[in-house]
Each structure stands twice: as structure tokens, then as C-alpha cells.
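Encoded as C-alpha cells, here's the structure I'll be asking about.
For this depiction, one protein chain was excluded, whereas all remaining protein chains were kept in their positions.
A and B are the chain letters, set down in written order, and residue numbers restart from 1 in every chain.
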Amino acid sequence: MSGPTRRIFILRTGQLSLGLALGAAGPQSAWATPDMMKQLVDEITGGKPMTKGRVTLDLPPLVDNGNTVPMTVSVDSPMTDDNYVKVIHVVNEKNPQPDVITCTMGPRCGRASFATRIKLADSQKITAIAEMSDGSFWFDNADVIVTLAACLEDIL
Amino acid sequence: MMRLSRLRVSFALVCASFLSSAPFAAGDEIPLADRKSGSQFMSRQTQDIENDDTSNPAMLWVLDGEALWNKPTGADNKACSSCHQDAATTMRGVAARYPAFDEKSSKVVNLEQRINLCRTDRQKASPLAYESRDLLALTAYLARQSKGMPIEAKDDSRIKPFRAEGEKLYSERLGQLNLSCAQCHTDNWGQKLGGSLLPQAHPTAYPLYRLEWQTVGSLQRRLRNCMIGVRAEPYAYGDQELVNLELYLMWRARGMPMEAPGVRP
Partner (left out) sequence: MARALVNVPAKAKRGEIIEIKALISHPMESGFRVGTNGKIIQRDIVQTFTCTYNGEEVFKARYSPAIAANPFISFSTRATDSGEIVLTWRGDNGFEAVETKQITVE
């Protein structure tokens, strides 16, 4: 694992085990908070400012089911050898962990866009951050509402 | 979790309003022209997953089913294909007319039971467990061969008593929440129940990949899920009551195109 990623991993697992050890307030106290997400964002950008724009984060405003939420991220970039998207990070504020996915791209992609399906534990704001070849950071947010299924299968 | 108990309270309040409304009259069904598939009650993004064979997770089961179809099994080492050859031809339309009447046992059976009857009687192999990956794969593969075809309503006097039983079950209040299928899916389709849109409960896409289960499941699994939802003791897999209900639901959806294998929230 590279430098910043390893630090993030240790930071997160450390906080998680602390939360579980405390136990009193239940598992939710060990889950990610907007502060943890902010910390991760700072790790990603190295403290550099990020500008809203060029990135489009496509998520349904009201998800059908939090277990599988289709997500598309695209970045306005020519994807040439000297002007391309290096990495796209997606982070969240209310899942147990603040990171969602990290995609490494390059000029060979032709188009800076990817789609996947994610899990969301609660209604929250998702952020997609693009790291460009010139070292600049751009981002987009999306607010998503997540509800539980009306009829659960487990006999509670 | 705090969220869950709040949901249960709001759910109970919703049910209380149902209890006070006029009793449902069996036969007050959705007009045929107003019927909509469950896919119309989900977001565009989820519909896209279902409509793209290269991204629909249920296709993994269809591929497995195809492999099983051609795999020799049982005492005589015969595959389904040994008798039925190419499923794309011979099995076309089959899933669209199940549940169907079984001559030997004189009762209506569903597709899963039909597969197991073939395995035990013809292939001399052991039956596959309900909701096992193999049985789901075979049913998904077979259902796929009827994709786009209209659901058949057989005018068979032998199946009428089973269908009547299914209709009765559909209209009967069940469970601690004292709700019938009809109250949600015929009287209140299109409205919200705890944040989810209520569909009309047509089985056009089964077996399907349910996002809630994160796997493929049968119609019976979904029916049991609903029964647990209203706090009723669910019927066991394979119980005649569930088969009768499946039969009634297919009749209720007669003429609607098969979508299986589908994707649903």
C-alpha cells in the first residue's frame, strides 16, 4: 500500500477498534462521521484546495435499496498525454468507513468516466474528487436519501 | 437501531389506517389495462441494470443454469438436454405457463417442483433444495427462455379450484399486522409504504435478483418475505398454499410479458 493510503487504513481501523472497545453507545458510535470524511479528503488532497466543477457525480436522489446504488462518475477532461485525470476518489460521510472507491486512470482511458454500484448505510452526502495530471483537485457532491425496505426478511 | 424502530412505528400507524378502511371485496381487481410491471416502480438506474444483459447480476445464474442443463446427472447419467435438447427451442413458453397441472399427482405444481419431478422421476437424481443455487440457476435459465412472451392463462377446469384457493389467500388478512396482499398491492399500489413504492405484485420477472437480498431468489422467497413483513408465520417452501398463490398471481398477470430474470429493489 502506498504512503497516504496506509496511514488512512491504520487511522480508520484504530478508530474502529476504539469504538468497538467502548461499546457503550453501540456499533453506530464506531461508524464514520462527516469529520472522518473531512480527514480523508485532506489526506487525498494533501491539504490543497479543491474546486467544485468538471466532475459529475450521478446518483439517484432516492435510492431503491441501500445495498446496491448505481453510481456513475465522469470528469470533463481531454485525457491527452499532458492533460488527464490521474485518480478519482469517492468518499461518504455516514457509512462505517469514509472511502467508497478509488479509480486510477490515465490518458489511455480516452474518457474519464466509470460506473459501479455502491452500498449506502444512511441518507448522506457523497463526494467525488478528481486528481488531475497538473496536480489540481476538482469535485462534485450528491445528496442521497436511503430508506430501509418496508418489509424486512429477518424475524426481529 | 433507532432508525428501524421509528420505521416500525410509522409502519404500524400506516396499517392502522388500513384497518379502519372499508373491507376489500374479492374480485375488485386492477383493470387489465392499468396493470404495470414492478419495473415501472423503480428508478431508471435500477431499470438499466435489469435491461442490460452484460450488467444484470441475475445473468450469472442464467449462465450457471445453462451449464447445469447440459450436465449429466442421476443414476443413468443423463442431462436435461438428453431429452429436451436445446432449451431455447423446447423450453420456450414453458415458464410463462407455470404453475401448471401435474397429471401424476393431480395437483398444480410450480416450475421448481416440475424440475425436481423431472430429476427424481426421469433422471433418477436427487431433488434440488428450494432456494439452492442450482435450482435457482435452472429456473432462471428456463424463465429466460420465455422472455418477452405473454403470461398464459390456462382455461383448464382442473386448475380452477387451486386458483380459487390462491385468490382466497390473496384477499385474506394475515399476521399480527392483519393485512392482506390485496390491501397493499390492489388497493394501494403506487403509494408509499415506509419510503418504498408499492408495486402491483405481478410475478413477471421471477426468479429475480433482489437488491435487498443481494442474490437471486424465487417468487416463494418473496411471498414468505411479505408474510414475515406482516408478522405472519410464513408457509414453508413448496407448501401447496404458496403454489396456489403463485398460480393466482400468474393468472392475475395474464397477458403481461415475461421479464425474467429481473432485478428489483
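Assume a contact is a pair of C-beta atoms (placed from the backbone, for glycine too) under 8 Å apart; a residue touches a chain by one contact, two chains touch by 3 or more.
All values derive from a computational prediction rather than experimental measurement.
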item	value
Sole residue of B:60, B:117, B:193 or B:232 that reaches the chain not shown, by the stated touch rule	B:60
Residue of A:34, A:78 or A:110 in touch with the missing chain, whole complex considered	A:110
Sole residue of A:50, A:101 or A:145 that reaches the chain not shown, by the stated touch rule	A:101
Sites on subunit B contacted by the missing partner chain, in the whole complex	52, 54-55, 57, 59-61, 63-64, 67, 133, 214-215
Those residues of subunit A which, in the complete complex, touch the missing chain	5, 27, 67-69, 92, 95-97, 99-106, 108-111, 113-120
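Note that only the chains that are shown with their structure count from here on.
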item	value
Inter-chain centre distance, subunit A versus subunit B - centres from mean C-alpha coordinates, in Å	36
Residues on subunit A engaged by subunit B in the complex (per definition of touch)	28, 60, 62-65, 67-68, 70, 117, 122, 145, 147-156
Subunit B residues within the subunit A interface of the complex	1, 3-4, 7, 11, 42-46, 48-49, 193-196, 198, 211-214, 225-226, 228-230, 265
